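What you see is the complex with one protein chain gone and the rest in place.
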Amino acid sequence: MKITEINILEEIEIENPIFIEALPGIGHVGKLAADHIIDELNATKFAEIYSPNFPPQVFVDEDGIVASMVNELYYVKEVGSDKLNFIILVGNTQGLSPEGQYGICRDILEFIKPLGIEKIYTLGGMATGQPVETPSVYGAATDNDNIDILKEHNIKIRSNDGGIVGASGLFLSMGKRFGMNGSCLMGETPGYFIDAEAAEAVLLKLSEILNFDINTDKLEERAEETREMLSKAQQMEQDLMNKATNKDRDDLRYIG
Amino acid sequence: MKITEINILEEIEIENPIFIEALPGIGHVGKLAADHIIDELNATKFAEIYSPNFPPQVFVDEDGIVASMVNELYYVKEVGSDKLNFIILVGNTQGLSPEGQYGICRDILEFIKPLGIEKIYTLGGMATGQPVETPSVYGAATDNDNIDILKEHNIKIRSNDGGIVGASGLFLSMGKRFGMNGSCLMGETPGYFIDAEAAEAVLLKLSEILNFDINTDKLEERAEETREMLSKAQQMEQDLMNKATNKDRDDLRYIG
Amino acid sequence: MKITEINILEEIEIENPIFIEALPGIGHVGKLAADHIIDELNATKFAEIYSPNFPPQVFVDEDGIVASMVNELYYVKEVGSDKLNFIILVGNTQGLSPEGQYGICRDILEFIKPLGIEKIYTLGGMATGQPVETPSVYGAATDNDNIDILKEHNIKIRSNDGGIVGASGLFLSMGKRFGMNGSCLMGETPGYFIDAEAAEAVLLKLSEILNFDINTDKLEERAEETREMLSKAQQMEQDLMNKATNKDRDDLRYIG
Partner (left out) sequence: MKITEINILEEIEIENPIFIEALPGIGHVGKLAADHIIDELNATKFAEIYSPNFPPQVFVDEDGIVASMVNELYYVKEVGSDKLNFIILVGNTQGLSPEGQYGICRDILEFIKPLGIEKIYTLGGMATGQPVETPSVYGAATDNDNIDILKEHNIKIRSNDGGIVGASGLFLSMGKRFGMNGSCLMGETPGYFIDAEAAEAVLLKLSEILNFDINTDKLEERAEETREMLSKAQQMEQDLMNKATNKDRDDLRYIG
């Protein structure tokens, strides 16, 4: 049943790395944060991950070059005062179906477990649906020890208030079955735009917990670029929607 | 094709157990009833079941600890005056797709059949769509002998009035192909809230049929807790929905 | 990839049988017709077919007994003045997804091909969306020879007017790849109720082509029974829909 394709770019050895997951989700919070870590800490890509469950499409970059839907694994060594090693999972998409999400998560955990991973941090947004003054960071974890760590850093603990949907939740719960423990950090965000402030809030808590410095100056710039790309795509799509009814589009899809 | 993961916690021996299925469904009737049996009779969990077809999410409990989507098997021995043995299937979710439902049901039946199961009771709600004064219990069965038992206990027999959707129906019909027979007990419920009274009605009929005593005092309390958890999650979701259009949320899902 | 379960009740030998497919579809036309043939000609069930892609539910009959979602194969020998042998496929459901439809069709064709099948008739309805005075029968076929047969019996030929969706189309096109040829007979029907008249029209054309007599007196009775069962199920469902919003029902489905 292993249908995820993992393309290994570099065989790595790394001591007791911490795994950071941050795929696109609510407000792009986790992804913005992790892309920023990768840039600022100069992390190195060592594997690309393709899944049949990713959306069947490509993105086009500013030069007209097509980009696959992909998840990517990076590593970076000896970060911060504790000389920690990180494995970071980023990407431009998540799986689309329950089975896809489950299979991708399991296949990635099986691939990285032999690297000696015991600790996971998953990064995401927590949608408030309302404007947020100064975004708080909320947390949840696999166990009480990790909850205590979150509390030490003044992270608010989520309590009985629904679930965490997608990779950020799944990597924690499945990670537990792989003998890993960890936490999810969620930046408060309205949830309906690319939110650099929530990403910064998450990033600062993560760097505080893991004891490393990170410059967040370029984070807003990065968010702005993402917003521009999305807004062009939305405009085009909106125009089309206004003209074509669902029915018309379905016909074009099915009948040749 | 066996992709359900069954994590065995304890190898058990048990004589001729009765299988009780009660996964979440209409009005949470079956699940409330079965969770209550497990607590009151002090049943022991012996297996956890994970499926790629469960929703790709986790729940967060009151302490901030994440909980997997899972089905669970419990056993309890020598219940009531007939010293009956029970295997009870509960959980926080059902499979999402037809194939998931089918595969999970089949894999669980294959797993528990060697324990010597011949008799099944599935518990659920029957939605009326209207307020219910005093919930009746309705029944359906795999064969006439079981229908007779239901009638002896003044359970109303469903007749040519549509189907039973989900695990409660599927375990009966597939169980038949595994050489098992049994009945489905359905508590009348409006169907749009967590219904402790319907659960109590089902529970009392089941205990009457199987000849054991059960105290239902804490059932309303349990229903209240479930309602609170759901209502927080709904509030949060509602706020988000009010702000974000479908379109916006889709964009955030697909584009990284 | 063969995941359809075929339960063989009797190993049969049969000379050069004609395969008649009539699963539930538009107006229940095909199914009514085939169920009637089976009863009137006293056909014998020799196999039951279960698929993970059937709806995850059971029906409840008038005595409260649950019935699986199932497709069934019947045979009947020496029918009519040409002493023809028939294999008839009926059931209470079709597969739900494209992959399910495809897989079920292929697995059934592989199972029955060794019986020596060369000729297929698929029976169904053609929805007009409007009241129909006297239903005509329309036809399509795998090749010109079969089109000629249809024309001889004054069956109207469909022409460039869209497609045939579901098993009636798929069994013809895939049958062709299995070395079989055949036709689809479609009774004109409004499409939104159980239509005994359209079924009768199809039945009379089929019996004319294959040269056997069939009494259609009880066909309207059969249609009436089906209507009653459906209308009870619809009433119950309607009541529920009126009370519960989609949101509520989704919560009950996912959160335990």
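Labels A, B and C are assigned to the chains in the order they are written; within every chain, residues are numbered from 1.
Definition applied: a contact is a pair of C-beta atoms (placed from the backbone, for glycine too) under 8 Å apart; a residue touches a chain by one contact, two chains touch by 3 or more.
If you're wondering where the values come from, they're calculated on a predicted model, not measured in any experiment.
**Q** Among C:G25, C:G64, C:P135 or C:G187, single out the residue that touches the unshown chain.
**A** Candidates C:G25, C:G64, C:P135 or C:G187; residue touching the omitted chain: C:G25.
**Q** Have a look at B:P17, B:P56, B:G163 or B:G187 and name the one touching the chain we're not showing.
**A** Looking across B:P17, B:P56, B:G163 or B:G187, the contact with the absent chain belongs to B:G163.
**Q** Could you please point out the subunit C residues that touch the chain left off the display?
**A** These residues of subunit C touch the chain that is not shown: 1, 23-28, 31, 55, 57, 59, 91-95, 98-99, 101-103, 105, 127-130, 139-144, 147, 150, 157-167, 169-170, 172-174, 176-177, 184, 190-193, 229-230, 233-234, 237-238.
**Q** With the missing chain put back, which residues of subunit A would touch it? List them for me.
**A** Contacting residues on subunit A, toward the hidden partner: 3, 7, 50-69, 96-97, 100, 228-229, 232-234, 236-245, 247-249, 251-256.
In the analysis below, only the chains that are shown with their structure count from here on.
**Q** In whole angstrom, what separates the CA-based centres of subunit B and subunit C?
**A** Roughly 34 Å, centre to centre.
**Q** Distance between subunit A and subunit C based on Cα centroids, please, to the nearest Å.
**A** Each chain's C-alpha centroid was found; their separation is 48 Å.
**Q** Which subunit B residues reach two or more other chains?
**A** Residues 55, 57, 59, 229, 233-234, 238 of subunit B each touch two or more of the other chains.
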